[in-house]
Each structure stands twice: as C-alpha cells, then as structure tokens.
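The complex appears here minus one protein chain, its other protein chains still in place.
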Amino acid sequence: MVQSDIRPSAVVAFSGRDRMVQAFRWMLLARLLDDKFTSLYRGGKIQGGVFLGRGQEALSAAVGLSLRSGDIFAPLIRDAAGRLAFGEPILDAVRTYLGSVLGPMRGRDGNVHRGRPREGLLVMLSHLGAMISVVNGMLLARRLKGQTGQVGATCLGDGGTSTGAFHEGLNQAAIEKLPLVLVIANNQYAYSTPNSRQFACRHLVDKAIGYGVDGHSVDGTDLEACMKVVGQAVSRARQGQGPQLVVAELLRLCGHGEHDDANYVSAQLKQAPVGRDCLKVAEAWLREHDWADDMALEGWRRQALDTIEVAVATVQREPAPDALKENWCTLASKHLSEGFHEIP
Amino acid sequence: MVQSDIRPSAVVAFSGRDRMVQAFRWMLLARLLDDKFTSLYRGGKIQGGVFLGRGQEALSAAVGLSLRSGDIFAPLIRDAAGRLAFGEPILDAVRTYLGSVLGPMRGRDGNVHRGRPREGLLVMLSHLGAMISVVNGMLLARRLKGQTGQVGATCLGDGGTSTGAFHEGLNQAAIEKLPLVLVIANNQYAYSTPNSRQFACRHLVDKAIGYGVDGHSVDGTDLEACMKVVGQAVSRARQGQGPQLVVAELLRLCGHGEHDDANYVSAQLKQAPVGRDCLKVAEAWLREHDWADDMALEGWRRQALDTIEVAVATVQREPAPDALKENWCTLASKHLSEGFHEIP
Amino acid sequence: MSITYLDAIREAQARALADDPRVLIYGQDVGAFGGAFKATKNLAQKFPGRVIDAPVSEDAMVGAAVGAAIEGMRPIIEIQFADFSTIAFNQIVNQAATLFWRTNVPCPITIRLPSGGTSGGGPFHSQSLETLYAHFPGLIVMTPATVEDAYSMLIEAVAIDDPVIFCEHKFLYYHLKAEKLPTEALPTGKARIARTGRDMTIVTYSAMLHEALAVAEELAAEGDEIEVVDLRSVKPLDTDTVMASVARTGRLLCVGESWPWGGVTAEVIARVASEGLALLDAPPQRINAKDTPVPFHPNLWAAHRPTAHNIAIAARKLLRM
Partner (left out) sequence: MSITYLDAIREAQARALADDPRVLIYGQDVGAFGGAFKATKNLAQKFPGRVIDAPVSEDAMVGAAVGAAIEGMRPIIEIQFADFSTIAFNQIVNQAATLFWRTNVPCPITIRLPSGGTSGGGPFHSQSLETLYAHFPGLIVMTPATVEDAYSMLIEAVAIDDPVIFCEHKFLYYHLKAEKLPTEALPTGKARIARTGRDMTIVTYSAMLHEALAVAEELAAEGDEIEVVDLRSVKPLDTDTVMASVARTGRLLCVGESWPWGGVTAEVIARVASEGLALLDAPPQRINAKDTPVPFHPNLWAAHRPTAHNIAIAARKLLRM
C-alpha cells in the first residue's frame, strides 16, 4: 500500500482552501440534486429507478475534482457529485432522468445511464465491472497515439469487486501499466448483501497486491482524506506508476434505489464512524478551518438550489422523445440496417 | 502465506517412502502414456489435439495422491499424472483419446475432456476457469447434505488466472469457506504468452491475500516439495481452514499441444532451476534416499510400458462410435426433445 | 384472495422447497431480503440454510448450480434481471446445457430470468432472451404467460432432469392476477389454445399473450374470430398444436417481444412453412420488437414492443390477404 510518499506541499495542493470549498459545493449540489430526484420520483415524475449517492459524495467529488479536462471518467450509479465535479452539465442529469429528448441519451437510456464518451465521460453499462476494460482500451489507444499525461478513473462498489469483469479489467490494466484509477466505494452492502457475503479478505484494498498495483485506503466519510488519497492516486497514475486501486470505507445513507427502505442496514454500522454523513463532516471541517460560516454555507445552498430549480424548470418544458421521429436504427452504417418489413 | 505449521510427523506422512515411490510411479506412467499419445498422434491415430503434462507430473501426481476416495478432482489438460493417481482408469484416457465408444465420453468428447463426475472426477470444459465454481457447488451441496471431511481440488494454469471465472470462483469459495484446493501450475507460459503479459503481481500466490485464503507456493519441479505442500494444503482444507491456493513454479517441457514446437520458450528459462525435469529430479531424489535403484527403476518402467501397451492394444480393438446408433439427444428428458423433422 | 404472477412464482418455490429436500435457491439478495422483486420473500426464514445469498458473480452462481446438480441437488438460480444472464452465458450454454450429453449425469437446474420490458426499464433491464437459450442444444426454455402457468411450470421446471431457463415476465408480476393456484396443468411442451377462433391463428407467448387476447376481443366485435395459441415453452415448441390451429384457420400471425432476427416467430413460421405450407391461405406474418435495444423512455418503449394496437393492424391486414 502506498500512503506516505507525498510531500506536505502536495497535501496542500490536494486539499487547499479553494479545492476543499469547491469539493464541498459539488457535494452539496449533488446531495440537493439527489433530493430533488427523490421528490420528483415520489411525485411520479420519473420513470424507472432513482439511484442516490447519499453518503458517498465526498469520495465521488474527490474523484471528479482530481481529474482534469482530457482525462477519462467512467462513473457509476452513486456518482452524481463526481460527475458534476468532472464537468457533466447538470442539465444532462436532469434531462436523462426526466426523459427529455434533448438530453445526451435522447430518451433511449435513462437515469444514471448517461455521459458523453467523446468528452471522456463514459456511459455506464448496468453490468457491474464492464466499464473498467473500456477505460483501459481508451488509455491504451491514447498511448498508441502518443497522448500522455492523461488518466482514466472509474468507480465501482463492493459488490462490483466480485465480478469477473473487475478481475479481468484490473489485471489487464496492470499488465499494460495503464494510468487507471479504480475507485471502490465500499458502502458495506451490495443492495441488501453485506460485505460478509461478498468477499472474505480482511480489507478490499488487500486485492491490490494480487494485481501488482498500488493500493490506497481511505475513510470515505472524510472529504479531506478523500481529496488527499484520491488526489495522490491520480497523480501517481499520471506520473506513470500504473494502475491505482483506491478503497474507501463508507455507508450508503439511503436505499439501494429510492424504492428500497434499506431496513437491512445494521444499526451498529449506522452508529459507527463509517456511518457518518460525509456532507456534515465536511461542513464541520470547513467551519473548523474557518473556511465556511453560516452565511457562506447558506449562500452555497441557495445557489445550488437555484441551479437545480432552473435546470428542472428548463427540462420540464422540453419535449419528450417522439416514437415517430425516432429513426429506429441501431447501426452507424444506416445503409446496412435490415428493414424488417413488419406489417404495421 | 502458510508454510510452516506442519509438524515433522506430518512431513513424513506426506512424503514417506511409500508415498514418494507411489507418486514417482504415477509420474512415470503419465510421462510414458503422454509419450505414447505423442507417437500415436504422429502416426495419425489421434483426431484433434494432444496435450501433454511433461514437466508438470510432480505437481499433478501430488494433487491426485493427496486426495482420497470421496474427494472431488477437476483436472486440467496437463494432469495425466494426477488423474491416474486419483484413480482414473488408464483405459479412460486411452479410450477418450482414441475415440472408443466404450470410453466414458463415448466419442462425444475427446482427448483431455474426460471424467466420471459421479465418482468425483469432473470433465473439464475447455473454457479456462469454468470448473472452479462447479467444484464449489459440489462442496456446497455436500455441506448441505451434511457430508463433511471431503475436499475438492482443481488445477489451472498461469493463463487461467486471468479469467473472470477464476476470480468469481475463488471468491465464491472464500465466502463460503469451502474446502477447495486450487492448484496453479505456473509453467511460465500460456500457449506462447509469457507471464509478463499475463499478470503483474510479483508472484501468483500474492493473489491469495486478496481473497482471504491461504496461499502456498512450491517448486513444482521438486516432487518431495509438491507432496508436502499440496498435502498440507489438502489437509488444511479438510480440517475446515477454507480454500487453499497452491502455486507451483515449473516449466512446460513440451509444446502447448503436440502441434507446437514451443520455440518461443526462452533458453534462459530452460537452463534455470524452473526448467528442470521433475521426473529426473524425483528419480535422483529416490536414488539419493536409496529408495530406488537401477533395477527398481527399470522394473517400474517396464510395468508402466506394459500397462500402456495393454491398454492401447485393448482399445484399438474396440469399436468407434456409430452415428446410426447415436441417439442424438441432448436432454436427459428424452420426451422433451424436439424432433427437428429434417429431411434426410 | 387474489394471487399475482409474482406470488405464484414465490409459492411454486415454497412448494418445491417444502416437497423436495434437494431443492435450494441461490441468487443475489434472495435470502433474508427476499429478492429484488420479492420472489423469495420469507423463504430463507422458512427454509433455513437453503436460500442462499450470492455475490455479484453470475458465472460462478450458475457454475455452482451445476456442481450442486451433479451432487443430486435441484438448485434454482435467480438472476436479478434476465439481462445479467449474459455474464453467466458460458456456464449456461456450455457447462449446464452439455453436461448430460457429455457425461450422462443429468443437470436439473432451474435458472429464473426476470425478463421482458417494463416502462422505464431501459436497454439493460428489459431484455427477452429466450431465443438465445432456445438456440443452444440442451436447454428447456419456458415462457409462462399466466399466473397458473407461472406456478405449475416452475414446479415442473424444478422437477425436470435438464436445465430449464425460466423466463418470467416482469410486466406480468403485479398486473396479472388469479383467484387460486392451479391443481393441474398441461405438461411442458404442450401449447394451449388460449382462445378458439376460425379465421386466423395468433401464436405467441409470455406477456404478448395478453396483447393478442385483447386483439382477439377487439376483432371479435368486427366479426373476425381469432384463435390464440400460447406456446408456454418455446423449447420444446409444440409444432403440432400450432399446425392443427393453422389447419383450422389458414392464417398465421406470430407475435414475440424479442428481437426479430431468428426469434421465436421466425422458428414458428419456418416450421409451419416447411411442414404445413398447404395449410396456409395467406403468407404467415410476424411481429416482434424493433431491431434496436429496448429504449428507456415510455414513448419509445411503447413503440418498440408489439402492442395490441399494431397487432390488430397486422391482423386486420392478414385477414384481408
């Protein structure tokens, strides 16, 4: 495990005032956006599921903020904060959830399945683990093209580590020594399944050694720690140190989706340090450092709410997809599409 | 890694005279049987490929001998020695290679794809890694049925560790704390692909920690070491210590199959200790211990050759499968088979 | 009391567990939680140790089921959504489907695939994969369309000595209700005439049965009597019942929710054309989902899958041919 070779100056760079405030504000925006989706969902305004990042915003924001333009990010279902920090327009989120035809997915896919691959923001497949090798392929292609200095980050849950795709993907990155940052949010459960039924190693970061990659572990409820550890992992990848596995311990402070009351989450875990709300922890930390006070916090909150309201109001006036205008063509090579001559 | 907690008495049990001689004789039989298949192949008497265990007999025999009746064994392509030691009739091998309809596969499958699942000897799928979870399921079923004290062993190559199936299977065994012994023959290559293009950890046994299972490493060219280490791993599994990962270092002393001249194998590796012929090492060891002399060795060799000649002569008189007698039915429930009313 | 299609699936599993100690259930979240759709609710409590939570490892789940089957057990695997069975694909089509043929050891496993589209499901929670599994030798593929069949076919699936792919349709889970569980049923491999008619045959299965029945009702008002055949299982596929119906009506429309290329509808038409060409008074027709992934948005989804609306158009046209 690598956890000590960053100089004090680097620490400041990863978690200086501007960065911490920025991170906090993305966390806040993500939390409030998630709240908004929850209330839209309860109001029957959203088709399909709603998947929240509640309790995982610190880690996620740290990933998004540690990346630069030109980097690659393949977020997962609980990464609203990271997406925003990476630069995903909030309209993309709202349009995809509400099914606006103007969104990047044009109503073809929904909720957390959104992105802009050509801008480095990949669109997740539902199948857990399946994005890792895709990021690898992009990084490999860039190396072949002579593009350097860029990294690719992707997120996964504790449950996702049990997939064959996780293994093949991380091993592939290790063999090619790719600048991949694989961030595991160990939120203690995969849907209802606790860690004890998901893996048997003492700590998920123990897996790093079996791949020959650097492993980092971090308290996912602590924004400052996330900024440092994720920032350092990204730096190491960028410097050519090969894949980095980051494992954060935290707790999902919501159901698996908004349909789930999560009554299986153990009361003990909720009381434990891992059950802290990272947003509250970050707020307290900012206050402690005198980097935020009531007024500032209230201002950020207002601004975030405004941003959300504007986005939702905009999208609610936008057209839904129209089946008659759809081209119903799966191929880029339209001329090779089969005309299935169906009757109606 | 676990390598030291066996008492001297245990060491004797694993590699006492009888066991070592037994092991050596299985190795010898396997080597000579492989040689026979090679010459039959060259003579055009074998359809499809021939896959040899040359250089891997010590490890393989140790696995087969460490198991008891009632245990489960899922061998791979280079496990002629282990199969024989576990109790596979030599006729099964010869019949399957030569396509006798009397063999356990009835000509439906061939060469290394053979076994008797109901007797604990599984039939490998070509798809690497796919047998691990099958062994897990058998062990799980036995636990549910209240059968205890039995273990399941399966073998894999260095290449096989890159499969998703390896990961899902080993993790599954770890979660359930099953008495699985997973033996990796790191013969330095997967077909032509060297270790450096297959994994990036320092040693494959490093993977054990990421699954929370015991790891054992052993010099696969050294029969005594294999008997001890594999024997110990099997014992630990039997005693309820959960899955055991054994990694042996050795070199494939032949092509991937008999069609391959293996000219990609580095001269350096051939000269290195890993390139020793385990059969010669074992022979020397037996001589050193005065457990074998020229006469004994020659006698064992004769007996092995006789056994092989008898088996081959027998099988060569046996009928090949007859398409007209085949039932062409894939289902156990014959009444649910589709009659595809094809014309001829 | 009214029983939903989902209840029937749960009850069938409860009964299988109660009647046969060799039965066990393995799948993600199937234990204390009762499954993503609650199809195993309370079963872990009622049958301790026999309803087992799996890691997110579909390949290993099915592999383990094969192993358990070799040991004489009769495992039921719940895949959380049919779409995730692609991860277990190799174990299903190569390990499970070939085991008996290769080794003479039967492989009595049941793989439950919550299948088919629902509004807002999107491309990876909506797939109908019966075609894939029917194509491979060695698998039985069941596609129950009614509460009664969901119950009796699942019980039969567990009893069958071969791997059964049990495609249960998510759209029917809550919608479809019956008064009580059946006490008898058609055997696997027998299609059912869901409605008799003399002017045209619609052959279908799973959720599309209900669209077809709605069309039959609608067209009855116009004086056309449509016979509706519910295939129940797509492999084996009951060619005889289909052929007998076409012999009566002379017209065949096949409806399936999966993609068009090589789907159930192609197989049915190929059989009828090969073996019963003379029975046809008009060209056999088929309606399937469009040849794109299943879209998320309700507007698109409703146009992507066959519905009573476009089946009715096709049926009217075929009646005039």
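Just so it is clear, A, B and C label the chains in written order, and each chain counts residues from 1 on its own.
To be clear about the criterion, a residue touches a chain if its C-beta (ideal position, glycine included) is under 8 Å from a C-beta of that chain, and two chains touch if they have at least 3 such contacts.
Just so we're clear, the structure is a prediction, and the values are computed from it rather than from any experiment.
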- Task: Would you list the chains present here that the left-out chain is in contact with?
- Result: A, B, C
- Where A:Ala13, A:Leu140, A:Ala262 or A:Ala320 are the choices, the one touching the absent chain is A:Leu140
- Task: Using the definition of touch stated at the top, determine which of C:Ala14, C:Ala32, C:Ala282 or C:Leu319 touches the missing chain.
- Result: C:Ala282
- The listed residue (B:Gly82, B:Gly137, B:Gly159 or B:Gly242) that touches the chain absent from the view is B:Gly159
- Query: Going by the touch rule given at the top, which residues of chain C touch the chain that is not shown?
  - Reply: 83, 86-87, 89-90, 93-94, 97-98, 101-102, 123-124, 131-132, 134-138, 235, 237, 258-259, 261-267, 269-270, 272-278, 280, 282-286, 290-293
- Absent-chain interface residues of chain A come out as 104-105, 108-109, 113, 115-118, 122-123, 125, 127, 130-142, 144-145, 164-165, 168-169, 171-172, 175, 329-333, 335-338, 341
- Message: Residue by residue, what part of chain B touches the chain that was omitted?
- Response: 46-49, 99, 101, 105, 107-111, 113, 125-128, 159-160, 162-165, 190-193, 197-199, 264, 320-324, 326, 328-330, 337-338, 340, 342-344
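To be clear about the criterion, only the chains that are shown with their structure count from here on.
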- Task: Sort the other chains by how far their Cα centres are from that of chain C and give me the top one.
- Result: B
- Message: Just the number, please: Cα centre separation of chain B and chain C in whole Å.
- Response: 40
- Whole-Å gap between the CA centroids of chain A and chain C: 36
- Centre to centre, by mean C-alpha position, how many angstrom separate chain A and chain B? 44
- Hunt down the residues of chain C that sit against at least two other chains at once, touch-wise. 54-55, 57, 59
- Multi-partner residues in chain B (2 or more other chains touched) are 164-165, 168, 171, 175
